[in-house]
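Showing chain A:
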Amino acid sequence: APAAPLVMGFSQVGAESEWRSANTASIKAAAKQDGVTLKFADAQQKQENQVKAIRSFIAQKVDVIAFSPVVESGWDTVLREAKAAKIPVILTDRAVNVSDPSLFVSFIGSDFVEEGRKAGRWLLERAAKNPGADLNIVELQGTVGSAPALDRKKGFEEVIAGNPKLKISRSQSGDFTRAKGKEVMEAFLKAKDKKIDVLYAHNDDMAIGAIQAIEEAGLKPGKDILIISIDGVKGAFEAMLAGKLNVTVECNPLLGPQLMQLAREVVAGKTVAKRITTLEGVFPAEVAAKELPNRRY
Partner candidate 1 sequence: MSAASLPVARRPSADRAVPRQFLQQTLLRPLAALALLLLIDLLCIPGFFALEIKEGHLYGSLIDIINRAAPLMLAALGMTLVIATRGIDVSVGAVVAIAGTVAALLVGGRLTMEGGLPVYVSHIPMAWALLAALGAALLCGVWNGLLVAGLGLQPIIATLILMVAGRGLAQLFTDGQIVTVYYPPFFFLGSGYLFGLPFALWLVLAVFGLTSLLMRKTALGLFIQAVGINPVAARLAGIKTAALIFFVYVYCSLCAGLAGLMIASNIKSADANNAGLALELDAILAVTLGGGSLNGGKFSLIGSLIGALIIQTLTYTIYSLGVPPEVNMVVKAVVVFLVCLSQSSEFKRLGRRLLRGKA
Partner candidate 2 sequence: MDAAANVPQPVLELSGIDKGFPGVKALSDVSLRLFPGEVHTLMGQNGAGKSTLIKVLTGLYQADAGSIRLDGRPIAPRSTLDAQALGISTVYQEVNLCPNLSVAENIFIGRYPRAGLFGAIDWRLMQSEARRLLAQMHIDIDVRAPLSRYSLSIQQMVAIARALNISARVLILDEPTSSLDEAAVQLLFGVLRRLREQGMAILFVTHFLEQTYAISDRITVMRNGETEGEYACSALSRLALVNKMVGAPAESAQPLEQPAQAGPGAARGRPVLRAEGLGRRGMLKPLDLEIRAGEVLGLCGLLGSGRTETARLLFGADAADSGSIQTGGQAARLFASPRDAIAAGIGFCSEDRKHEGAILELSVRENIVLALQARKGLLRAIPAAEQRELADHYIARLGIKTPDAEMPIGLLSGGNQQKALLARWLVTSPKLLILDEPTRGIDVRAKEEIMDYVTALSRQADGQGMAVLFISSELPEVLRCSDRLLVLRDRQAGGEYARGELSEASLLAVIAGEALELAA
C-alpha cells in the first residue's frame, strides 16, 4: 500500500450552473472518500486561468492532473509541459483537441453531440405518433460558441433532419440561464407568425425559465408546447412531475467515483481506456415520479 496519499490537481471550469456545482461536489466527495488529496482550482470560466492552474499543479508536482476544459482547443503547450514533468492528465466532462493524443491518458465524460441526438430521437418518436402534422420547433441555445451549445445543437439537428416535418423556426441564445431563457421565450411567444409546437432547450435551467414564460402567456407547457431539455437536474424532474416538461436527457455530473478509480489505475501504471462514457439516460415525464427521489442535485 502506498504510504503517501495520491495527490490530484483538479481544475474546474467554474460554478456557472447547478450541474457544474453538482459535478464539483461529486469529485470532492469522492476524493475524500478515496483518501485522495485534492488540489482544487476554480477557473471562473476562463481558459487562461485553467492553464495557470495546471502550471501551478506541475510546479507542485502532483501525482495526477485532471480537468474539465473550458474549451476544446489550445491545450498543446501546457499539456506538453505536464508530459515533460511526467504527470498523467485525465480529462473530464469535455474533450480537448490536441495534435498528440498521448498528451492525455483518458477522457471520462458525456458526449454532448450524443445528448443532442437523444433529444432529437425522442422528438422523432413523438412525431411518429402523429405523422401528419408539421411541428414548429424553437430552440434555446446555450452560450454562443460554448462546446455544449455547439454540440447539442449539432446532434439535435442531425437527427431531426431525417423528418422534413420538423423545422426549427427560431433559435436564440439564452446563455444557459433561467432569466435569459424566460426573456427569450417571451419574445418568441409574442411573435404571432407561427404557432410554437416544440421547445428544445440546451439545458434545464433555460427550459424552466421558458416554462414560466409559457404559463404567463396563458399556455400550458408540456401540452400546448412540447418541451425537451438536457441535463436532468432536480428542477427538471419537479417540472415533469407537474406535467410542465416532457423530457430531459441526462447529462451525468457525478463523475467523482469513476474519476478517482481511474486516477488510481493511471498512477499505478495500468493501461486504461482512452474514452470512458458516463452512463446517461433519457427521462421522459412518465418516469419522473420514480426517478425524482434518486436525484441528488
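Picked so that all candidates are chains of the complex that A comes from, given by their letters.
Points worth noting:
Following the convention adopted for this analysis, a contact is a pair of C-beta atoms (placed from the backbone, for glycine too) under 8 Å apart; a residue touches a chain by one contact, two chains touch by 3 or more; residues count from 1.
Note that this is a predicted model, so its numbers are computed, not measured.
Here chain A is shown alone, and of the candidates 1 or 2 it touches 1 within this complex.
Across the interface of their complex, candidate 1 is touched by residues 14-18, 20-21, 24-25, 141, 144-145, 170-173, 175-179, 182-184, 186-188, 190-193, 205, 208-209, 212, 216-218, 235, 238, 242, 297 of chain A.
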